[in-house]
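With one protein chain removed, the remaining protein chains of the complex are shown where they sit.
First chain written, first letter: the chains are A and B, and each begins at residue 1.
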Amino acid sequence: MPDAKGFRIVVATLALLGLAFLVFPVIFTGVVAFGGSIFIEFPPQSLSLRWFENIGRINRIWDATITSLYIGLITAALATAMGAAAALALVRSPLPGKAMLTSLLLSPIALPIVAIGIALIQFFILLGMAFTWWSLVIGHLVLVIAYPVRTVAAALTLSNPSLEEAGASLGASPWQVFRTVTLPQMAPGLVSGFLFAFLISFDNYPISVFLVRGELTTLPIELFNYISQNLDPTPAAFSSAYVAVVAALILLAERRWRIISLSIPR
Amino acid sequence: MARLELDRVEVTLGGNRILHGVSLDVADGECVALLGPSGCGKTTTLRAIAGFTPVSAGEIRIAGRSVLGLPPHKRNLGLVFQDYALFPHMTVAQNIGYGLRMRGEDRASIAKQVAEALALVRLSDMAERYPARLSGGQRQRVALARALVIKPDILLLDEPLGALDRKLRDAMQVELKRIHREVGVTTIIVTHDQEEALSLADRVAVMFAGDIREVERPATLYARPKSRAVMDFLGEANLIPAEVTADGALRLPGGAEIPHGGAKPGLVRLGIRPEHMAILPAPGPGSIAACVTEIVFKGAHASLYAEGPAGLALSASLSPAALEAPPAIGETVHLRPDPAHLILFEEDPA
Partner (left out) sequence: MQGASPRLTGFLLLAPALVFLIAFYLVPLGTMVEESLRSAPNDMDPRAGLHLFQYDRVWNSGRSWRALERTVRISAISTLLTLLVAYPIALFLFQVRAFWRTAILITIFVSLASSLIVRNYGWLVTLADAGPVNQLLLALGIADEPLRMVYSEGATIVALVHYALPFMILPIYGALTRIPPSFVEAAQSLGAGPWRALFGTVLPLSMPGIFGGTTLTFAICMSAFVTPLMLGSPATAMISQVAAEQFLVQLNFPFGSAMIVALTLVTFAILLAYTLLIRAVFRHHA
């Protein structure tokens, strides 16, 4: 890249401003979370942990979190299994119409997200299975299945296909080749696909809002409701904890499986 | 270790015939190189032997038994890939032990054989490294050890030295010869590098356009090729148009004649290596006058390039002694082919 000193300084300044824009809301939220005032105030006049304790007072927060965890894990597991199988077929098998099949599998992320919720609620009412736990899993699955398809396909494209031939030439049966060579090559894609599928399901509001009623509720729904009805910094405490957990998960996945390089489009 | 027979093997991929009936008989313990330009079908031949490319006609036998019905993992072949294809998620020892694990051997026996294989390729202290942390030459030797440790019937090497730099390539050539001598396994080497083929193989099979043209010992192939194409492909060659006269002499361009018996009258091509072209200061019997266009120093010798009658391109080797006082560019020299090393080819119709 062009590298004269003045040029580098300008690029670095603009980039650091942009990165500040990216991280400052999170930092401010963290600071506000430790404030003592009942309203959002910056910088806080007094320090306190009361808003972290208050997280438990968010309406049905435990129920909603457990439901979201279950739905997220099951959705991510199903999406990863189905998406990985599909990616394997798309990358390694001689199939007709691959381009069309790929766009179909990836299209749910490109469509207006509300459309999935709206289409499904009408469909589930017709089927008589609206507002059930499984209807939520299905709704989330439609949205997130594209992520493992993408990450696993990226992992397979990056790996060397002659590795599988090497396995076969050394006496491994097709199943043994899959288990000992292909699967380890897919691992970073599986991990990052699962992680993103889970996080997106765990965080989903625009689909869930159409599919929940009465007893059935999820974490984003309750968090959203709390934010729209209260002005105290409890959500700030919750947000800080949330970002900390997400950061830990990403760091772990990157250290162990190098997931980041997979998500840079090639 | 076994004999390998290819009998009129044909391969058709996507409607294109890649191999047009390749036949080759490799004796037990022999090392044969498949040599040819890229796209000649040498890699396809290798993949057909390994079972990765379906054969549409013909027969492949190992130790007398047909292997066409066997999937790759049941053929018991050792394959060294051009890019080595080492498993990046396994250590050197795990890579080498892979084939033994697939054969269900017990731990102790695997450990012992892996250690022997590592010793054979002189990498005993690298056992716990991952491939990413090895040099090109080390990777090559791990790939070789991994292919040899399963005691394959045939060892198949795809451009084994292609990814290495010059110096390493020379060292690995010696290494490969030593290993082949110690192990004695029947070996097929696919390469586009003639020096590699000539130095490593017991016999060299030259391939053009999906066909084996000639299979010969390296020295014979170089000195007495049977076809003009092989002569032209291997090393440097002069291909001089000439005419066999009614009284049995060869008339060279420029009119000089060399006595020659046994050829039918008509147009021919004379093949002669540059090292068998004498450079004379004055016209002699059977010499061709040519104008020096370039002199290129090549280390052990130098090459003289010259233009003969009707734009005919000629070349000759200059000995170190002759290089002390080389002819000047533009000077006319007289090049005389040594009749003892002349090869006559029929003039191609085209």
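Heads up, the rule we're going with is that a residue touches a chain if its C-beta (ideal position, glycine included) is under 8 Å from a C-beta of that chain, and two chains touch if they have at least 3 such contacts.
Computed from a predicted model, the values in this text were never measured in an experiment.
Of the options A:Ile55, A:Leu73 or A:Leu101, the residue whose C-beta touches the omitted chain is A:Leu101. The omitted chain makes contact with just one of the residues A:Leu47, A:Ala99 or A:Ile264: A:Ile264.
Not every partner is drawn; the one left out touches chain A at residues 1-4, 6-8, 11-12, 14-16, 18-19, 21-26, 28-29, 32, 39-43, 81-83, 85-86, 88-90, 92-95, 101, 104-105, 108, 110-116, 118-123, 126, 138, 141-142, 145, 149, 168, 174, 177-178, 195-196, 199, 202-203, 205-206, 209-210, 220, 223-224, 227-228, 233, 235-236, 238-239, 242-243, 246-247, 249-251, 254, 260, 263-266.
The definition used in the following text is that only the chains that are shown with their structure count from here on.
Here the spacing of chain A and chain B, counted between their Cα centres, is 54 Å. Looking at the complex, you find that chain B touches chain A at residues 50-52, 71-79, 81, 83, 85-89, 98-99, 102-103, 146-147, 150.
Contact residues on chain A toward chain B in their complex (touch as defined above): 160, 162-163, 165-174, 176-177, 180-181, 184-185.
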